[in-house]
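The complex appears here without one of its protein chains, the remainder shown in place.
Per-chain numbering from 1; labels A, B and C assigned in written order.
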Amino acid sequence: MAIHLGANQYGKAESRVVRIYRDTPRHQIRDLNVSSALRGRFEDAHVTGDQRDVLPTDTQKNTAFAFAKEKGVGAIEDFALTLGGHFLDAAPAADGARIEIEEYPWQRITVDDTGHDHSFVRSGSGIRTTVVNVQGRGDDRKAYVVSGISDLVVLKSTGSEFHGFLKDRYTTLPETNDRILATSLVARWRYDHTEVDWDKSYDGIKALLLSEFARIHSFALQQTLYGMGAAVLEQHPEVAEIKFSAPNKHHFLVDLSPFEIDNPGEVFIAADRPYGLIEATVVRDDASDAGSAWHAVPGFC
Amino acid sequence: MAIHLGANQYGKAESRVVRIYRDTPRHQIRDLNVSSALRGRFEDAHVTGDQRDVLPTDTQKNTAFAFAKEKGVGAIEDFALTLGGHFLDAAPAADGARIEIEEYPWQRITVDDTGHDHSFVRSGSGIRTTVVNVQGRGDDRKAYVVSGISDLVVLKSTGSEFHGFLKDRYTTLPETNDRILATSLVARWRYDHTEVDWDKSYDGIKALLLSEFARIHSFALQQTLYGMGAAVLEQHPEVAEIKFSAPNKHHFLVDLSPFEIDNPGEVFIAADRPYGLIEATVVRDDASDAGSAWHAVPGFC
Amino acid sequence: MAIHLGANQYGKAESRVVRIYRDTPRHQIRDLNVSSALRGRFEDAHVTGDQRDVLPTDTQKNTAFAFAKEKGVGAIEDFALTLGGHFLDAAPAADGARIEIEEYPWQRITVDDTGHDHSFVRSGSGIRTTVVNVQGRGDDRKAYVVSGISDLVVLKSTGSEFHGFLKDRYTTLPETNDRILATSLVARWRYDHTEVDWDKSYDGIKALLLSEFARIHSFALQQTLYGMGAAVLEQHPEVAEIKFSAPNKHHFLVDLSPFEIDNPGEVFIAADRPYGLIEATVVRDDASDAGSAWHAVPGFC
Partner (left out) sequence: MAIHLGANQYGKAESRVVRIYRDTPRHQIRDLNVSSALRGRFEDAHVTGDQRDVLPTDTQKNTAFAFAKEKGVGAIEDFALTLGGHFLDAAPAADGARIEIEEYPWQRITVDDTGHDHSFVRSGSGIRTTVVNVQGRGDDRKAYVVSGISDLVVLKSTGSEFHGFLKDRYTTLPETNDRILATSLVARWRYDHTEVDWDKSYDGIKALLLSEFARIHSFALQQTLYGMGAAVLEQHPEVAEIKFSAPNKHHFLVDLSPFEIDNPGEVFIAADRPYGLIEATVVRDDASDAGSAWHAVPGFC
């Protein structure tokens, strides 16, 4: 019987790189979780155990920390592009490199109404992410950037309906014109190219996702997500497509009638499991080819 | 051989009570995790299985949701005091009731520079907590309130030293005059009485903990915590004592010398385990008796 | 600007279905975590909010529980195939249905050297999984089954080397002829068809993965995984390909030389992050076409 090695990838996951800029007394902090991986022609490493083509995961980790000083850490997209290109060059057997970075947000602590120079508190709405895939050599090199946000927990206490759905023998859900809509949003958007002001684009998209979630009168989480995605594509020409994964964090109205208490949309129980899970993509008609952009993007491939 | 029932306690943990106030178009949200427990003379339930003295945990849950409407949800301390007193009355065999509540913070989503009426985003710096213990009947009834904050992740990128410590055969740690100091703080403070403006007190203590963490030049996490606690006691006469549990979230300077790169306090690796764990109490000399205030306070009893 | 709906999917995640068979005093238990999703032509639901094509996630949940009684729960693959086919029929706008099931293992508690009739303890080595994708209607219907195991934590205290790897400027890792090799294995294998004795196949593959991990002298985790996969393909003709995701759970030899203590492979620190992450596929040369088999398989798409 004949067998062969199929798709493969290896790397160092979750290097917690913290970079402090202290050139002035007013420090800056960038707090990253960096994962890198290489894929390609690594048959020897797998079949015979010969590691001559394998740049160790330990070296990948060392490089992430060294580059944090040598190259500096600006936007995570730039740092990921730099690392991805470097690893592809460093490992000739690799066909592609994938860099994933999460960035945790910090705010300056307020002292006497001013942000402190070197003291920070973790703030909580959303974790910034990017997955960069770099492929090819020389003139054929292509780089794909998929950035996003996760852990963005949002809730509407009204302005959400759900009715008119398909019914069958197993349907018991009552229709409703007023419910709580809540989700822990994950959004990932593919950039059309790499000539982007990353920080500005991220800030704009995050603010837009939030305001559209608030603004849209919802007939279903699907329609809310589509509207949010459409707004991003309309206002951010640098974005080719955007994908959402949104667990419907159910808030069930509690039945207080056994206690002769009325409950007109005031007391809810927040449930854990099961939960609806809605996934959707909104794409620009003339979007560039996705290539390997979505390769190994967690939850979206 | 003779045996007997010792300390016991039973209740319903983690009822996720979400209360929406919608009397005007500008909704308010209070998002709680409520746990209740009763303790006392429950020998029959344990020894023979006779449940006649046991108010079921399911009833405790129902009551939490019903009270969210009947009594309303203001400060979590008030809601806990109301529930605790009620349960002690409802279960004659109980000697004490314990109510623990966590409250998750939400902010209004900004739309057109204004906070939206009914759309919210979870914000992230710290979870408000309270543990209320109620004991005794009639004139002997006493209520103890221990409130706090958890998940308050803070970091100083300088202004932290650690040296002059005790050394023995197993000591290898170098002394340092400049390191990162970071922790995920848990603080719990015991109120001296229950005549408190709870929300105002919480907001003041939280802001003070943050600003003192920033302000204090640190010679050890112990000394930082002590200073933070002292400031709280000085400015908040309603607080009898304050306890801290603070994991030292180590950020190790990365040795880049193998790559001939200097690293003067700029690139760190954030480590997971092991971690230092510092616990300390700061007490007012004339503090009232703690009674059962610290009964079953997670991590602090 | 023109935009459109791209890939989409919706369903109910993590319904915790527990089925007890109590036809005789010797009960059987099957403890499942069921997730279902539909994908297809759901433009109206997204663009206009019209839900007429949408079979609610609540109905999907109801169906999973109802089928647990109506159809019974045997092998999770059979249960998933039944659910997937049903949902595709129930929702005419759907092009495909995806069912994911995890099964948690229970053992009978031993009483007087015998397994008890109706008392069980969760056992711990590995969680059984399946992802079934069903597509098409009538004669075009195709069903794909990808089963697997997760959380299989294994360790070799010797018989593992790592050397001869590619080196560059950032390489500091010493070569070794003896190290601990440990991983929390996730394996997922695609069945070539659906005429399979699922329980027997799963038991055989699990035992084989374990014994091959033990048997193979390792020159890298890649080579261990390849050997394990090759053995599965050789002994299980029903398997078309197998994929692995294996975090290298590093156990670093502790340097005790500052204390003048020798440490010849005896005392290790188990590290959390970062970790190497090795992913590999072993494929039969004449494997059937994968079709949509790997659609939305967590971690492997």
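Throughout what follows, a residue touches a chain if its C-beta (ideal position, glycine included) is under 8 Å from a C-beta of that chain, and two chains touch if they have at least 3 such contacts.
Owing to the predicted nature of the structure, the values given are computational and were not obtained by experimental measurement.
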item	value
Among C:T48, C:T158, C:T176 or C:Q235, residue touching the chain not depicted	C:T158
Among B:H46, B:K71, B:R137 or B:H193, residue touching the chain not depicted	B:H46
Missing-chain contacts mapped onto chain B	1-16, 35, 37, 42, 45-59, 61-63, 66, 90-91, 162-168, 170-173, 218-220, 222-223, 225-226, 229-230, 233-234, 241, 243, 247-248, 273-286, 298-299, 301
Missing-chain contacts mapped onto chain C	15-22, 27, 29, 31, 62, 65-66, 68-70, 106-107, 109-112, 116, 118-125, 152-159, 180, 207, 210-211, 213-215, 251, 254, 256, 258-259, 261-263, 265-272
Residues of chain A in contact with the chain not shown	169-170, 172, 258-259, 272-273
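Here is the rule we go by: only the chains that are shown with their structure count from here on.
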item	value
Most widely separated chain from chain A, with each centre as the mean of CA atoms	B
Equivalent interface positions on chain A and chain B, same or different at half	same
Chain pair with the most C-beta contacts	A-C
Most central chain, Cα average position	A
Intercentroid distance (Cα basis), chain C paired with chain A, Å	23
Centre distance in Å when chain A and chain B are each reduced to the mean of their C-alpha atoms	31
Set of chain B residues in contact with two or more other chains	258-259, 272
